[in-house]
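Working notes, structure below.
Only a single protein chain was left out; the remaining protein chains are all shown in position.
Up next, chain A:
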Amino acid sequence: MQTALRTSLPETELASRANFAPHARVVREERAAQTSGLPLSIRGLRKSFGDNEVLRGIDLHIPAGQFVAIVGKSGCGKSTLLRLIAGLDKIDAGTISFGSDVQPEDIRVMFQEPRLLPWAHVLANVEVGLGRDRSSADAHARAEKALTEVGLADKRDQWPSVLSGGQKQRVALGRALVSRPRVLAFDEPLGALDALTRISMQRLLERVWRDQGFTAILVTHDVSEAVALADRVLVIEEGRIAHDVVVNAARPRERGSAELAGLEGSILSHLLSADDRT
């Protein structure tokens, strides 16, 4: 708890500073021009496990650099979709294309569990994220930079076991970011965190996404998190995309504003009505 409070402070500060700086948006638009994100096109994607048809034809286009949230009730296939996008499982039918040649380092996944190597120091864990560049001369420097980005530069020589849950997840984020991915997929990365740490991590996610311009795909249970972070919220039902909701609210977004609350309410009612039907 103590650590959560302490680490959340700088970001709160950062976010409020952005509110008062009109030039912040200009800087962001310049960055957006040289965006590093990849567009993503999915056509007729199907996946079943035995008799269980999980995905029954997903069609989806995500423009480069967009932040997409995926919601849906438990077991509807969100993780399955994410694993297919990340190339972790085999596709039954359909295609997923990224618009250009992709390197393995271009696509990264973050899970609910940090999956850090307990026997490697924090910095070495981040270096793992460099993929084939792990042994290059600037590996240390790059890992340190990523660690600074997630605000944990002072923990570089610690064992993961002494970090708090939120800090471990930050290290995992640093590891995912260090190779400068162009698509970053998150599978409920904040699901196991307490409310306060969660909010500070959401701000961190939004900040690195704005800084680096990757295409972000976030699977979450928390609809308010989805509308707070995403440009677009997809609702999956019965193996298809049932709703595609655009969130136009300007960034930085004010949590709990009437606009976001309204969107959240309508998405929740979609989810609940689907639940009633079954």
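Note that contacts are C-beta pairs under 8 Å (C-beta built on N, C-alpha and C of every residue); 3 or more make two chains touch, one makes a residue touch a chain; residues count from 1.
One rule holds in what follows: contacts and distances are computed from a predicted model.
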Pick from "Succinate dehydrogenase", "Aliphatic sulfonate ABC transporter permease SsuC", "NAD(P)/FAD-dependent oxidoreductase" or "Beta-ketoacyl-[acyl-carrier-protein] synthase III" the UniProt protein name of the chain that isn't shown here.
"Aliphatic sulfonate ABC transporter permease SsuC"
Quick one: say which of A:Gly131, A:Gly165 or A:Gly191 touches the chain that got left out.
A:Gly131
Which residue of A:Val109, A:Ile199 or A:Leu271 touches the chain not shown here:
A:Val109
Where chain A meets the left-out chain, the residues are 86, 88, 104-105, 108-109, 111, 113, 115, 117-120, 128-129, 131-132, 159-162, 175
